[in-house]
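Not every chain is included here, but those present sit where they belong.
Per-chain numbering from 1; labels A and B assigned in written order.
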Amino acid sequence: MSVDSGQNAQRDVSVYLDAAVNGATEIELQIAVAKLPGVELYETLLITLNGNTVVPDEIVTSSGSRIHWLHAEPGNLYVTYSASVYTAADPVQVDALDRSIYLRPSRYAEADKFFGFAAGQFDTNASQSDQLIAVTDFVRQRLSYIFGASDPIDGAVDTLLSGAGVCRDFAHLVVALLRGLGIPARLVAVYAPGLFPMDFHAVAEALIDGRWVAVDATGLAPRQSLVRIATGRDAADTAFLDNHGGDVILNSYQVSAVVEGYLPIDDPNSQVQLR
Amino acid sequence: MSVDSGQNAQRDVSVYLDAAVNGATEIELQIAVAKLPGVELYETLLITLNGNTVVPDEIVTSSGSRIHWLHAEPGNLYVTYSASVYTAADPVQVDALDRSIYLRPSRYAEADKFFGFAAGQFDTNASQSDQLIAVTDFVRQRLSYIFGASDPIDGAVDTLLSGAGVCRDFAHLVVALLRGLGIPARLVAVYAPGLFPMDFHAVAEALIDGRWVAVDATGLAPRQSLVRIATGRDAADTAFLDNHGGDVILNSYQVSAVVEGYLPIDDPNSQVQLR
């Protein structure tokens, strides 16, 4: 089957953030569409603090994640980002370091704790693509999607035990189990047309047969339309807002993401690459 | 089937402990056969410190566990206990508090962390005796018996993840999963004729249909011949030696446990009560 159906349709995404900065601080935002070969887009980013425009530093990682770093004095912070993504990204390249980095245990995907459990739960003699299906099915069947079921400091162990979580928890458990089986895996923050209720979304990516394949055990949005924001080991690398310093209260934020035309149909057992 | 075959055979058990007490301390021993209705036995307990006999206080719990408490000054501590158990204990009574206490999460059987996992792993509509079989099978299949695989501070969560442990770890995981399913469960330290290599042993007990049923997911010794020592929530209640104060080095200890005649055959899916 074709894995690319619908992946060239235009996607329009945006986010609006309203925060109270109660003490001088440094803030990192990861809300912009990843900088990747093949992507053509038109985007705007407007940040104001107490009515004055703030121009952040932009730092781009080797995987195309874009960090917008700003210093903020106390006051009202408004962030508006929107992008029209006209073309799909090329399938993401596999970097020489990827096999190393994404097999390592990480803060919220503690793969080194899962070796025993993964070896007992899954058929380690199956092909990696069959193991990927088995892990995805397991996580889908075992977890309930419940807002508020998890804490920001919860990792994949907590999620396995509680049997509940939100998108990042589903993705962390997928990542931890895959790494525990020797399959490199990582987290991707995305805009997700079709997601309901609309929000930032997170999926896993697994390195199978030389390709990074998207995995979404929540099944809440078709993978073909997802727009990559940040890529990393786990949510520690992909937070949409990181605050280092004074207290910051996120008053509200609204995300939108739509795809031109119909939402694609996503067969969960097919292999889809993020584009 | 009869669950009592062989349970009236005489059992002879003993332990010899050699420890260096490097600082004044209080020591608790739980090595003596539990004080229970029906048991007729002959036993000796000899404790010497630097060659002088020490007479410990004996404290008996409501479940018949016997704590021997002694004050020890620095020196060489030797403990010799032996018992010939002529008759089987009556099946242990269910106390009014048992349902309350043994559903509660405890230090090494953190049942409150297992509700989600247990509900996802097992058929919660099955009868409690079928759930007991399912839990026992799960633990037997998932865990490898490996000396040194676990730490004294490891609990059932660690064991589930690592997939390996010793008898106390098998028992803790059984206890945590059963409580997570709403079945009262506890740990019992035992002498275990037939165990190889010989050592102290630990099994779980589950409250099924009004009876405390023995569960040994290790399958290393027939349950009919086990001799109860201490009963409690988990290993925190049943340690054979607890030290409170100066440093104590356990140089060596040797356990023996034999049953008169042949070892009974133990069908793991039968319900056996400790006698």
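The rule is simple: contacts are C-beta pairs under 8 Å (C-beta built on N, C-alpha and C of every residue); 3 or more make two chains touch, one makes a residue touch a chain.
What you see is a predicted model; the values in this text were computed from it and never measured.
> Going from the 2 copies shown, figure out how many the entire complex holds in this file.
4
Throughout what follows, only the chains that are shown with their structure count from here on.
> Just how far, in Å, is the C-alpha centre of chain B from the one of chain A?
Roughly 47 Å, centre to centre.
> Show me the residue ranges of chain B that touch chain A in the complex, using the header's touch definition.
Interface residues on the chain B side: 113-117, 119-120, 141-142, 157, 160-164.
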